[in-house]
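The complex is shown incomplete by one protein chain, all other protein chains being positioned as in the whole.
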Amino acid sequence: MNTTRGYTATKAELMNRLSKIEGQVRGVARMVEEDRYCIDVVTQINAARAALDKVALGLLDGHVRHCLVGGHGGPDDPDLQAEELMGAVGRMISR
Amino acid sequence: MNTTRGYTATKAELMNRLSKIEGQVRGVARMVEEDRYCIDVVTQINAARAALDKVALGLLDGHVRHCLVGGHGGPDDPDLQAEELMGAVGRMISR
Amino acid sequence: MNTTRGYTATKAELMNRLSKIEGQVRGVARMVEEDRYCIDVVTQINAARAALDKVALGLLDGHVRHCLVGGHGGPDDPDLQAEELMGAVGRMISR
Partner (left out) sequence: MNTTRGYTATKAELMNRLSKIEGQVRGVARMVEEDRYCIDVVTQINAARAALDKVALGLLDGHVRHCLVGGHGGPDDPDLQAEELMGAVGRMISR
């Protein structure tokens, strides 16, 4: 009986992905350290960023599924719920 | 008694924004036609794109508010609802 | 003998794409007008946005090819050139 927030089902998967992303960021730092060709470093950064996007989408998916549609967690007021979610989506898009 | 989809309240506003965006795109075409400096053209494109993003966010906001939270329109199955919404958000982010 | 800015070669192509994008934006307005399902409208907006991105990349490509690498047009100072280009790229990314 717990009060997890919606992405419990894939929590292990999210943790795995984040641990992999941490390694990707370390890899980017190593490339910079070694003066690797910048275009190649940027390619690695894009990979880390795409992986972060996927984690964020997984979290939002869980949020929509459990908090909004399922009615568990988050603000009670539907307008606040929508505002909060769209705020997060808007910040992802216009970064 | 109508079956509008959630963004009726701001329909006039959305129409206004889209008409302005159409003008922005025409303005970009005029700049290309006149061989204007490319950096300036790209700046105008970014303005049109940001305006399109705002329209998309307005539509999704209405969708979340009325279809998901409010339970009007869209698929009945909560899982399908979440999937559909996140699909749209995902396509906006990883364009 | 003209002073075009680097994307002349594909000017007709860019004009074509922009004219198509204008039509896409009009199509989005029509969908909003007809109260079409918001997820479908957002899909159309994404198509227009992706097309705008492609035009912007085409313009920047011409800019890099002719102004920066080729040394025609734009500021003379290499630092200003880099700053101007990266400003444009940065605004495209963090819109």
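Letters A, B and C name the chains as they come in the text, with residue numbers starting at 1 for each one.
Throughout what follows, a contact is a pair of C-beta atoms (placed from the backbone, for glycine too) under 8 Å apart; a residue touches a chain by one contact, two chains touch by 3 or more.
It should be emphasised that the depicted structure is a prediction, and the values quoted were computed from it without experimental measurement.
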{"item": "Positions on chain C where the hidden chain makes contact", "value": "50, 53, 57, 60-61, 64-65, 68-70, 78-79, 81-83, 85-86, 89-90, 92-94"}
{"item": "Absent-chain interface as seen on chain A, which is shown", "value": "2-8, 11, 14-15, 18-19, 21-22, 25-26, 28-29, 32-33, 35-39, 41-43, 45-46, 48-50, 52-53, 55-56, 59-60, 62-63, 67, 73-74, 84-85, 87-88, 91-92, 95"}
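As a working rule, only the chains that are shown with their structure count from here on.
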{"item": "Between chain C and chain B, distance of the C-alpha-averaged centres to the nearest whole Å", "value": "18"}
{"item": "Between chain A and chain C, centroid-to-centroid distance (C-alpha), Å", "value": "29"}
{"item": "Shared interface positions of chain B, touching two or more other chains", "value": "50, 53, 60, 85, 92"}
